[in-house]
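A selection of the complex's chains, in situ.
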């Protein structure tokens, strides 16, 4: 279907209140999942981010690594072993993860953004000590109800975010693109879940919004009943649903990231469906919104 | 017809290259004609300007007075007399024109813009000596081919534009709205054609664009043949058409304004149809463009 | 009488402590009454303001409208009706008032100041939402002691002063000249008493001084006994005198303006006799002072 220029103009003007609402605000985008795999979606996300930048938003991108890391580990003949969903990560594994995240994925995102005439700068948590990390232990729940902590190597969690470099870059109109590698006090690299990194950065930057691009529509009361879609949840509601087991599995880190970001100072958070074209623009600039937002 | 959110998002992203193109640029809009009379159009122009501002453009509005001045003069029992298309303007007439332009029309535009959450500031040429004017004589062409100049009072033309106040306001994110009143060296008020004021300001500010909102579609090679519409003309072509009489009447001040602006440093100029909804957005942010542009 | 140059020099130097005292301070001047009518006085007030500017003061001018509004209303064939001293102000009346205040009186003051080489900028309460107003009801006191409120149209009182534009202009060395028109939440224009506007602006700007130019010498204990002139009154004394009826009539809005300004953060206030030549300079830069000052 072709649109008339008049229709286009009127749609642009309809976006005005949304544009005004986010003007000058910082928005953190966790970029991952399908939107990082499908070339057409990649391209659309990049356009969305550039548009955000040009209408006055200060976007920060945090990306994950996903299938690429596993792929490269395989090429190196390393089998990935998981404990409680966390990859056991020896020195060589974290080295390869860092190379893939920083030297391949981050690099490619930066390149795509720059091609669209913004100035993107790739960062890892090591740059100016952006992300100070500490070791994260895996927790195993035994049959007898007891639990124990297992050292799985260089998997980390965020200890501190140093926002100074981010603010310096944003103030000079750069778009920071961040790989989820933290630096330990012992100078080791730590691989950190990108959802949590995005949440911590959104919190430390007092971002207006945290947007998590995922491969699902959002949260359902009953996942099997598409009519029970939940477009807004409060912190309390989320905590209740986790307690009741209504939220579980891969959705846990997403909602935990939302809760963490809210607690540390982010305005609002949204879990949005990155499989949908222009999902960022849809979420920010149309009345419809998409996905599930988690708010105070 | 209802648009899906996806369509809307994709239209927004399609505008990106246009937005990038005008980012940080100054654009002068001559606001007049029907777009100043019809309430729905008024409203749409205001939204267009606010959108321009929010996507990084530095808009400057110059408005005319049109029917309001004549209306008020009538209420005061003053008949308007014209010589060569210029209103004979005695002291009292220019006083009433200034009151209408500055105290009514300018005021209303400022108010409408501010309501949409930009910071508009109303100016006349007297503020910080923005527009220094001198008397403009009417020229009468006699039957015998000779011509003579007639003093018709306080009708002015621009002598100097002092851009400092405009730059100060633009740098602090205000939207200047300018009434076409100049101040003479003798401290008198002069009423000046708003098209010329807009052209001089666009020139002095080295604006990227001058947009003249008019009540016509643009320029035709043959006005009676709608198939001869001209979407782009060079300075030279315009001068030729004037010489040949192909451009005449009310269109003359429009194209002269375009030529003047181009000579004094404006990038491009366009005569656009203000009767069309969102004509500014159409012109700037769609591939279609509207009206006739006059370029170097 | 001619002064020797030596005398002149010595008088200039005598002003030094006063100049030092006001250096860098904001002073709000309510300009009105006879000083706005008599051409010689007009001229002198303008010189006084320019001198204030050049010796380091940040002056803000708020002007009234006085006879001009009534005059123009008459020309339009509109009779002015008053309730409790307030003009009943319909849509058309406030329109004409705004045109006169903004398009004629303000414009003329700006022009006169600029001619003396300061950069004056004319403002109304609509510019960048400088003055947010709400409807002011007239109060009628009935014979039986009861009172009732009467809607008299577009007469307003100040709700909020947005000082940002004023500070931006003062910081860049402009002299703001303000017409007492406020903008309502419904976008209507409201005509506001200029004394109150000056007081609110002096308060919001934390001005060092509010100077009200009036057509009287100041306040007398007993108006009929010229020996009872009061050169200084405290807030409390003023309130007592109002309660006792010793201050009444046209003096009420003046002293109320002083009280309001003091409460909202102005340092000192003075009611001074604008009929006297160079009354502003006299008040600020000589030991004598003139008029009655109202202080904390």
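Per-chain numbering from 1; labels A, B and C assigned in written order.
Going forward, contacts are C-beta pairs under 8 Å (C-beta built on N, C-alpha and C of every residue); 3 or more make two chains touch, one makes a residue touch a chain.
Owing to the predicted nature of the structure, the values given are computational and were not obtained by experimental measurement.
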One sequence, 3 chains in place; the complete complex in the file has a copy number of 6
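The working rule: only the chains that are shown with their structure count from here on.
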Set of chains whose contacts include both subunit B and subunit A: none
Just to be sure I understand: the centre of a chain is the mean of its C-alpha atoms, right? Then which chain's centre is nearest the mean of all of them? B
Between subunit A and subunit B, what's the gap in Å when you average each chain's C-alpha atoms? 47
Just curious, how far off is subunit C from subunit B if you go by their C-alpha centres, in Å? 36
Provide the C-alpha centroid distance between subunit A and subunit C, rounded to the nearest whole angstrom. 57
Interface hub residues of subunit C, defined as touching at least two other chains: none
The answer for subunit B against subunit A in the complex is residues 1, 3, 5-16, 19-20, 23, 44, 47-48, 50-51, 54-56, 116-117, 276-278, 281-282, 285-288, 290
In their shared complex, subunit B is touched by residues of subunit C numbered 75-76, 95, 98-104, 107, 110-112, 114-115, 119-124, 126-129, 165, 168, 172, 174, 181, 183, 187, 189
